[in-house]
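A single protein chain has been omitted from the complex, and every remaining protein chain is retained in its original position.
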Amino acid sequence: MKQRTPSLHRRLLPVVGLLALSAITASAKPPTSEVNTTGLAVTDDTVTVGQLHSATGTMAISETGSIQAEQLAIDQINAAGGVLGRQIKVIKEDGASDWPTFAEKAKKLLVSDKVGTVFGCWTSASRKAVLPVFEKENGMLYYPTFYEGLEQSKNVIYTGQEATQQIIAGLDWIVKEKKAKTFYLIGSDYIWPRTSAKIARKHIENVIKGTVVGEEYYALGHTQFGSLINKIKLKKPDVIYAIVVGGSNVSFYKQLKAAGITSAKQTLLTISVTEDEVLGIGGENLVGFYSAMKYFQSLDNENNKTFVKAFKDKYGANSVIGDVTQAGYLGPWLWKAAVEKANSFDIDKIAAASPGLELTTAPEGYVKVHPNHHLWSKLRIGQWGTDGQAKVLYESELIEPDPFPKGYQ
Amino acid sequence: MIFFRTLFKTKGEAISFAVFVALIAIILPLALPIFRLNLVGKYLSYGFVAIGLVLLWGRCGILSLGQGVFFGLGGYCMAMFLKLEASDPVSTSIQTTPGIPDFMDWNQITQLPWFWEPFKSFTFASCAVFLLPGLIAFIIGWAMFRRRVGGVYFAIITQAIALILSLGIDGNQGFTGGRNGITDLKTLLGWDIRTTGAQYTLYFLCVFLLLASALLAKYIINTRFGRVLMAMRDREDRVRFSGYDVAMCRTFVFALAAMLSGLGGALFVLQVGFMSPSLVGIIPSIEMVIFTAVGGRLSVIGAILGCLIVNFGKTAFSEAYPDAWLYLMGGTFIAVVMFFPDGLAGIIEKSGTIKTKLVTLGAGLMKKLKPAESAEKASAAVAEIPKTAEP
Partner (left out) sequence: MESYSWEDLQNIFLMQGFAGISLFSVLLLMGLGLAVIFGQMGVINMAHGEFMALGAYTVYLCSTLTAEYAPSFGPYYFVVAIFIAFIICALVGAAVEWLMIRRLYHRPLDTLLATWGLSLIMQQTFRSTFGAREVTPTLPEWLMGSYSPKEGLDIPINGMFVLGLAIAVSLALLLFMYKSSFGLRLRATVQNRKMSGAVGINTNSVDRLAFALGCGIAGIAGAAFTTIGSTGPDSGSRYIVDAFLVVVFGGAASLMGSLASAFGIAQAQSILEFFLEGTKGKVATLLVIVVALMIRPQGLFPSKVRAH
């Protein structure tokens, strides 16, 4: 894996600083006919964007954070003068956890509402459902979730990590720290866990020279893990590598704890638990286990402190911020940066302007858009405590996104 | 003319059918932009399931909570064909194994599975669209109706089948596309199905097939066979003792409903451009029953309108008040079941009956006032009643 640090050392500007800066530049407003040549919903004073998440249905649990973070970013941008002097208006659509509905609403946003961009989707299935729509109607989607890779589109900016960014550095760390040799892979049964497990297996077998002693998938919503836990006990892996999502997560960790598999006896690394999930699982059921993510709420830097404070001011002191929530927050800022760099709202120009964009104000520190429309980002390992917050133990260098990894297919 | 009589027992029925045809074939295409019309087309593809449910549930009294299975099978047959066409070696050259669907490549499958092979043929795929659901329904139906499984048990077993199929599709993503489904379908025999022109064509194809299916269903309902079905619903033992093969009749209707659902699934795929297991499982299956119940489980046109109204309501309402939508949907549904078991069609018919009753009453009053003159009118009004108040 190629790794790279940013060529220039950059002073991390706090968000507020940037806001002030864009407020000044906003006064020079280019005429609409110049910045909007393709008939998008841009007027002299406003630009309309879409937000497409599940507010209802099974996925609402996960998508709430992204909805909130995107709204927060949009509010902050508007408070600082908007984008090219235009206030952002949001049309919210509910995908209702149903993939045909996602496709339908995406089409509505692009065809009827002519939105400048869309922030949205969460599951791979919803993204796969809307992708043909975005490509055909030439829209732009900012997608916040860490996902399986194997995809690259001119019409999507992926603000979460693709699988190799999230998996490889984490496995290397656990091998170095725990001298792990045997792994048990457990996932929910859909494409992201399966592809992630495939990449993990290749890395374990070919690079680490360890063994995978078990690999299993359970339907989303599965709640009985007794038999699985017994199999784990029989195989005694050094590391349980968990990619279980949604409601199953809660059952899985509660039952692990009840079966005596705690961090005192067993190392567990997961790539599917963020602060959001911990809220449901309960910190006491996870304590001592590790998550590999690019962002944790407890990250200690100035950007993040400002972001966490703004988020809590808006959504209450008890709200938590997970990896995807933070990635959702990046979307509007990256779009704003792209529009200003292109000096246009046209989709093609934004797509062309995006590669190379840098965001020094990101709560996760620093990100940069790669020509493949994914982000350069770091990987962190956090260890969960009873309070539902993670202690960050490790931080990688910036990792290049590689959605079609050679040797891992 | 006799054929026409079998289709439409009364003038009112023929008129309401004509109004319905005008609505979906003329008014909606003229009034709506193509994006909305495409949505109507999608809702109308659920209408095929609803027609099947009118026959099966309304007329036979058999509630299947597994119609999504057949809708899904039909849809998957069509989607498999389209996916193979979209996966030619040139456009999939980025894959490790070009020429197979992308999701197979992601799951390290290097050769097209045997059961995908026949779906390279359009003839095979388009026959499988309704023959496969029909065959499976026949087997399930025959096994169950012969043992006189009915009512609640049938509903719950079909529900379990819906769960099995959706779990099965989820769990074998290398072969089925898993939870993501089969996406990114582009052309049908080289014809781009995503263009505006194609969407109009597909909409009218959908309308044509739907109307044909509706007429078929009306024909069945109004023949002797249709009356036997109703008799079985209301007094099963008497029909059996009269020498009818109850199990065979029910199996036939179940298979027919499944074939219609399969056809609907295929048209859904053509118009929406993808297929996913979220259209196969328990919730879509129950939702289709709801569309039918809201529209009217006894009326073919009512059930199709139910699909349109509930889905339009869902789209419009969930755009404005996403939170209130489930309350409204749940509440409407409870109200329909409790107070209007025959759905909207029933309400309209009832209001028709009330109107004729008022006319009769009015005529009666007139008669008292002007006995000689209005007697004829009154009797004419009374004579109208049985025609307009067709059950």
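When the chains are written out, they are named A and B in that same order, and each has its own residue count from 1.
The rule we apply is simple: a residue touches a chain if its C-beta (ideal position, glycine included) is under 8 Å from a C-beta of that chain, and two chains touch if they have at least 3 such contacts.
Nothing here was measured: the structure is a model prediction, and the numbers come from that model.
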Report task. Using the definition of touch stated at the top, determine which of A:Thr48, A:Thr101, A:Thr195 or A:Asn249 touches the missing chain. Result -> A:Asn249
**Report entry** Listed residues B:Val40, B:Ala86, B:Val129 or B:Met144, member touching the removed chain
**Finding:** B:Met144
Query raised in the report: So that we can see where the missing chain sits, which residues of chain B does it touch?
Result: 63, 140, 143-144, 147-149, 151-153, 155-157, 159-161, 163-164, 167-168, 170-171, 282-283, 286, 289-290, 293, 323, 326-327, 329-334, 337-338, 341
Requested in this report: May I ask you to list the residues on chain A that touch the chain which is not drawn?
Outcome: 55-58, 60-61, 64, 189, 215-219, 221-224, 226-231, 233-234, 247, 249-251, 254-255, 257-261, 276, 279-282, 284-285
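The definition used in the following text is that only the chains that are shown with their structure count from here on.
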Query raised in the report: Distance-wise, how many Å sit between the C-alpha centres of chain A and chain B, to the nearest whole number?
Result: 39
**Report entry** Complex contact set, residues of chain A against chain B
**Finding:** 55-56, 93-94, 96, 98-100, 103-104, 107-108, 111-112, 123-125, 128-129, 131-132, 136, 148, 150, 189-191, 194-195, 198, 217, 219-220, 404, 409
Query raised in the report: Hey, which residues of chain B end up touching chain A in the complex?
Result: 33, 35, 38-39, 42, 94, 96, 103, 106-108, 167, 170-171, 173, 178-181, 183-185, 194, 272-274, 276, 278-279, 315, 318-319, 322-323, 325-326
